[in-house]
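Encoded as structure tokens, the structure appears first; notes follow it.
Here the complex is missing a single protein chain, while all its other protein chains stay put.
Should a chain be cited, it is by its letter among A and B, assigned in written order, with residues numbered from 1 in that chain.
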Amino acid sequence: MPSTDLGLDTLPKLLIHNASAIGGRPAMRHKDLGIWQAWTWAQMLEEVRAFSIGLAERGLKRGDKFTIIGNNRPRLYWAMCAGQALGAVPVPVYADAVADEMAFVLAHAEVTLAVVQDQEQVDKIIAVSDRLPHLGQVIYDEPRGLKDYDHSRLIAFEDVQGLGRKKLASDPECLRLWQAGVAVGKGSDLSVILYTSGTTGRSKGVMLTYENTIVSARNANGFDRLDQNEEVIAYLPLAWVGDYIFSYVQSYVAGYCVNCPEAPDTVVQDRREIGTTYAFAPPRVYENILTLTTVRMADAGALKRKVFDFFIAVAARWGQKILDGEKVPLRARLLYGIGNLLVYGPLMNQFGLSRVRVAYTAGEAIGPEIFRFWRGIGLNLKQLYGQTEASVYVTAQPDGEIYSDTVGKASPDVEVKISDNGEVLYRSPGVFAGYYKDPDKTAEVLTPDGWVHTGDAGFFDPKSGQLKIIDRAKDVGRLSDGTVFAPKYIENKLKFYPNIREAVAVGASRDFVCAMINIDLTSVGSWAERNNVVYGSYQELAANPQVYDMIARHIDEVNRSLAEEEVMAGAQIRRFLILHKELDPDDGELTRTQKLRRGHIIDRYGPLVEAFYNGAATAEISTEVTFEDGHKGVIAARLAIRDMQAYPARTAKLERAA
Amino acid sequence: MRAPSSREAALGEALLAVEDVSLAFGGVQALTGVSFDIRKGEIRAIIGPNGAGKTSMLNVINGFYQPQSGRITFKGKERASMRPYAAAEGGIARTFQNLALFRGMTTLDNILAGRALKMRRGFFWQLIRYGPALREEVEHRQRVEEIIDFLEIAAIRKIPVGRLPYGLQKRVELGRALAMEPDLLLLDEPMAGMNLEEKEDMSRFILDVNQQYGTTIALIEHDMGVVMDLSDRVVVLDYGRKIADASPDDVKSDKNVIRAYLGEPHGVSV
Partner (left out) sequence: MDILHQVFIDPFVQMGMAPDLLVQTLWDGLVGGVLYALIALGFVLIFKASGVFNFAQGIMVVFAALTLVGLNEQGVPAFVALGLTVVVMFMLAFGVERLVLRPLVNQSDIILFMATFGITYFLIGFGQLVFGGNPKVMIAQQLYLPSGAIEFKGLGGFVSLQKIDIAAVIIASVMVAVLAVFFQRTRIGRALRAVADSHQAALSVGISLEQIWVIVWFAAGIVALATGIMWGARSEVSFSLQIIALKALPVLILGGLTSIPGAIVGGLIIGIGEKLVEFYWGPLLGGGIESWFAYVIALGFLVFRPQGLFGERLIERI
């Protein structure tokens, strides 16, 4: 198995090693035109090398920054390694970034070359090219629609590879020079700059060295015993650190195969065809599948529903114990086995999860019922907690110690401590080298002795020894009477309901807490269909009084639950409204990874916040929105505000973990 | 919008011309003396109020109806009427206003059906999967996959078409027509019943087909915005007669056309 001891301290070196040590094994697959095409490590090396030499021919040199923009396609991954082989640094950008965001990153990072997927990305670059003085040329993967474009700075991926292969064939020194170039690279070199979509302010470019990522990857592989036999499907954004680590670095280190789906909407089918063994998805995805299943079950015949409900109950009761390897009565095992045959097995198969050994989730809190459901039916779902600045891993849950409300123990080689004011800090070999061209921000976050401020408030749960995250540290505030107000904590409880897609809790320095709610269209839409509630648009459904009633019931339950926690009892929700439109990254309300941009939202929806606290029964709001194609419009609405009852505080029994 | 002069130059000779075509059935005079042509490489819109005879016109072109009088000239060959088989063989493909898909078959099979005419090897060879027959099958399958990729319908490849939502069904029908590798593509209200996003997608596909494959397109359409954006020239029918035949801009401001759609103007400028 490769390790840095063998001097394989950069990704190109790992590639060359894999091509000779396990050259015949599949490295990457892509479903194209209906069939899975595969490349072995040896073949992938050839492709990457050809492109790399071609890039050199086109002028890319050590220290240059280049960008990758697109969906998960093999050539884009190859481009990353190809550039790194020359000592250049990739700066990937989210494929669905609006031209504006993209322009900021490319200009800030002084990118000189772009490798993009298709016409859509090319058009975006052209649209802002006047803001990108450094950008010299653009290389594209899919030629569709680009036939008549001006090709003075535009060139096809294959053509660049063609240049590389020609040079290799004609110049005997070429190969040796290239290999020498790779050998010059070392672990402490800058390997990638990943811009984090900041929840506040502009994005920052996190600089990670090879060592950061490779050591983290090696530890992660060891933690979950991932080896060259794993099958992983790459569907999360290329520009996100998670995908960079799972679908690229970890793959190179362990030697496992990464599969690229045919299209974003075929991911589930493709996952099923491949039989992936390791999965990662944000909690939302696991939620959505559950919602989808519940909705479908509601439409199924009575017999099916009864069978489903019965066996899901069996799973809820015994499933986790069986998964954790605990002793379980024979009768229960038998029932579970039947359930597996009839319900859990087919369900997991439907979503391509049958062979998954380890399924991680992270990024936000996951509802306990969802967690219980998945673990119950046999999916080894666990949580991890991490940041781009950590090369992902800060804490992770080891097998057998899984709880729904914690995020795990410190990952291998990672130290975690809690500061006096409750903030979580960590130190590890994966800690980033700094923010690109931003020493001030770097100093704010990275202490001189290598500890990183996560900006999250948390504590170690005495019972399990695992970390629990409460909220963003600076968001943990207080109400006017001093009660602790952790908005994320409240919002998470709300979002555990399938009907509630997103929630924003407001109340810092105020007298009481209020909430703005986004309903989930799938779940509420299906309820509407079954109850003959007519609606013509999301806005109409969101304004429906019966929907309000339903949401009010959920909020009431949340209030009851908050009342049981001494610290949180004073933060119950007193008023709420349902927003007329979904919060959207394109409008700057969410980050690209679906996290709330709290400050921005409170600004934008100022009139609503005012209405909350001046006792009004309705509130009017008029917001500017950005449509998918970039053009802007205005949406206006009048929203109803409901009052809720608060419950007196009382202490609850300590909840048994599981 | 399209760059006018280079586009003009790209358009060729008349691929299809109908001359003085009249069609009647069951006491209804569907078409009276209609004449117009469609140039190679152009996108020709046929518009008109309901009942104007637009679908009948398409039916005449691809041979479902035989006109009582008039001539159809296609690829230089003049004839009094067309037969469906001849039209298909000659390179005319068609989509239908109310969809005519093979509802029991999957998306893939539907589009594969469009390759029917292109399959050469006799059925006996196919039965025993003989080499060349197999190769041919693979080739057809590849073409079909390219179309599936082009129309972005990979996710529904194996789903029986009857179960798909309307917008996707229309796309599959377009795919089947494209599988015939037609010289002339007749689209009967391709955007009917679609929302804005679906219309934009469909418009993009139609434009791409025209630009990438050079396919000549005749389309019946009600959405004026689409007509303006996509077409090179427009024919306007009303009660079975042609009342205008010009560029989209000219047609938009033609008095006869306005009157046909809106009735007599009441002194209000449009």
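Here is the rule we use: a residue touches a chain if its C-beta (ideal position, glycine included) is under 8 Å from a C-beta of that chain, and two chains touch if they have at least 3 such contacts.
Keep in mind it's a predicted model, so treat the numbers as computed, not measured.
S.K.: In the intact complex, which of the depicted chains does the undisplayed chain touch?
M.R.: Listed by label, the shown chains it touches are B.
S.K.: Hey, which of B:12, B:33 or B:84 is the one touching the hidden chain?
M.R.: Missing-chain contact among the listed residues: B:84.
S.K.: Of B:31, B:101 or B:243, which residue touches the hidden chain?
M.R.: Of these options, the touching residue for the absent chain is B:101.
S.K.: Just one of B:18, B:155 or B:180 touches the chain that is missing; which is it?
M.R.: B:180
S.K.: Quickly run down the residues of chain B that touch the omitted chain.
M.R.: Within chain B, the residues that touch the unshown chain are 62, 64, 84-85, 88-89, 93-94, 96, 100-105, 109, 112-114, 116-117, 119, 123, 126-127, 129, 176, 180.
Just so it is clear, only the chains that are shown with their structure count from here on.
S.K.: What's the distance between the Cα centroids of chain A and chain B, rounded to whole Å?
M.R.: 44
S.K.: Residues of chain B touching chain A in their complex?
M.R.: 141-142, 145-146, 148-150, 152, 154-155, 157, 197, 200, 208, 211-212
S.K.: In the complex formed with chain B, which residues of chain A make contact?
M.R.: Checking each residue of chain A against chain B gives 32-35, 144-145, 147-148, 262-263, 265-266, 269, 628-629.
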